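Here it is, the structure, as C-alpha cells.
For this depiction, one protein chain was excluded, whereas all remaining protein chains were kept in their positions.
Let's look at chain A:
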Amino acid sequence: MNRWNVMKRILPLLAGMALLLSACGRSDLSALDPQGPIAQRQYDLMKISISIMTLVVVVVFAICIYVLIKFRRRKGDKTIPKQVEGNHKLEIIWTVVPLILLLILGVPTIQSVFGMAKDYSKDKDAIQVKVTSHLYWWEFEYPQLGVTTAQELVVPTGKKISFELVSADVKHSFWIPSIGGKMDTNPGMSNRMYLEFPKEGVYRGKCAELCGPSHALMDFKAKSVSPASFDKWVAAMKAPAVMPADAHIAETFRSKCLACHAVGDQGTNGAPNLTGIGGRQTVAGILYNSDVVKDPQSEDKTVEENLKTWITNPQKVKPGNQMPSAADNQLTQDEIDGIAKYLAGYKLDY
C-alpha cells in the first residue's frame, strides 16, 4: 500500500518529465525531437536513463527531506543519539539495487553501441559521403557519384547514408542533433558512422569540438530530399559550370575566386564548392537567406545581400577564417556586386 502511494506520486512526475522533454526546442535541431531512427534510438536510451535516474533522485530527495525535518535538533536538546555502527542488510540493498538499475540501462546501451557501429561502406544500396572538416567549413564528397559540395549536405530520404569522416586541419566534430549523435573528425585518421533521414527537410548541423575562434559559427545544413530529386541534384551538380554572363565579371570570378573555389567542372576544391550556392539555405553556414529558408526571421537578408556582406569582409562574419577580404582581393564595388548577383542567381533545379 505504502509502496503504491510512492509510485502514484512518481509516475505522473515521470510522465510530466517526458512530456516536457518532448516539447522542447526546434524540431530541426533539438536532440529531444528526433527526426531519424538513430536519434530516435538515442532519445529512447535517454528516456530510459532519465526515468531510472529520476527514480533515484526522488528516493534520495525524499529520504533527505524526511531526515532533515524529523531529526533536526530542538532548542536545548542535549541528548546523545544512539551511535549506530551500520547495517549490513541496508548496505547490501543499496549495493544490489543500483546494480539492477544499471543492468536495465546497460543492456540496451550495449545493443545500441554495436547497432550504431554497423559499417555500410561496402553496401551498394547506401549512399557514401566523405565528410572533410576544414577551419570553419564542411566539405561533402560523394565518391560513388563524383560530386563534391560544401556547407549543405544533400541526401535522399529512405537510404542509409554511410559517412567517412576526416579532418583537413584540427579536430572538429560532425553533429546533426535531430538526426543522430556526433562523431569527431581527426586529422590523419578516418571515422565511420551512418545516419538515416526518413523525412524530407532541412536539419541544422553543428561543430562540437573546439577548433578555434569561429568554432561557434561552424554550422552546416543537412537537406534530405526525395530519391528522384536527389538524382536530379546529382545530375545538376555534374553539369558544366554556368559562368557569369558579363565577360569582365566572368574573368574576375575566374582569376580571383576560382583559384580556391569551384563551380561545376571549373576551379578547385580548396575552399567551399559554390555550385548552386544561390539555392542554399545560408551563406557561410550562418547567414540565413530570407529568399530561400522556409521561416525567414526579421534579421535575415537575401542571398545576394548575404553574399555581399561575406565577400566584402569575411573576418567580420567568421573571425579567423581563411578567405581574403574584398580589399585583399582588390575587388571593386562593381565587381563585388556582379559576383554576388551571379552567385545568387546560380541555382540548381532539383
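The working rule: contacts are C-beta pairs under 8 Å (C-beta built on N, C-alpha and C of every residue); 3 or more make two chains touch, one makes a residue touch a chain; residues count from 1.
The rule is simple: contacts and distances are computed from a predicted model.
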Looking only at the UniProt record of the hidden chain, which name from "Transcriptional regulator", "Copper-containing nitrite reductase", "Cytochrome c oxidase subunit 1" or "Aspartyl/glutamyl-tRNA(Asn/Gln) amidotransferase subunit C" is the right one?
"Cytochrome c oxidase subunit 1"
Of A:Val147, A:Cys211 or A:Ala326, the residue touching the omitted chain is A:Cys211
Looking at the whole complex, which of A:Val113, A:Ala247 or A:Ala327 touches the chain that is not displayed?
A:Val113
Residue by residue, what part of chain A touches the chain that was omitted?
21, 24-26, 29-32, 39, 41-42, 45-46, 49-50, 52-53, 56-57, 60-61, 63-64, 67-68, 71-73, 77, 79-87, 90-91, 94-95, 98-99, 102, 105-106, 109-110, 112-117, 165, 169-171, 173, 175, 177-178, 180-184, 186-189, 191-192, 204, 206-217, 219, 286, 297, 299, 319-320
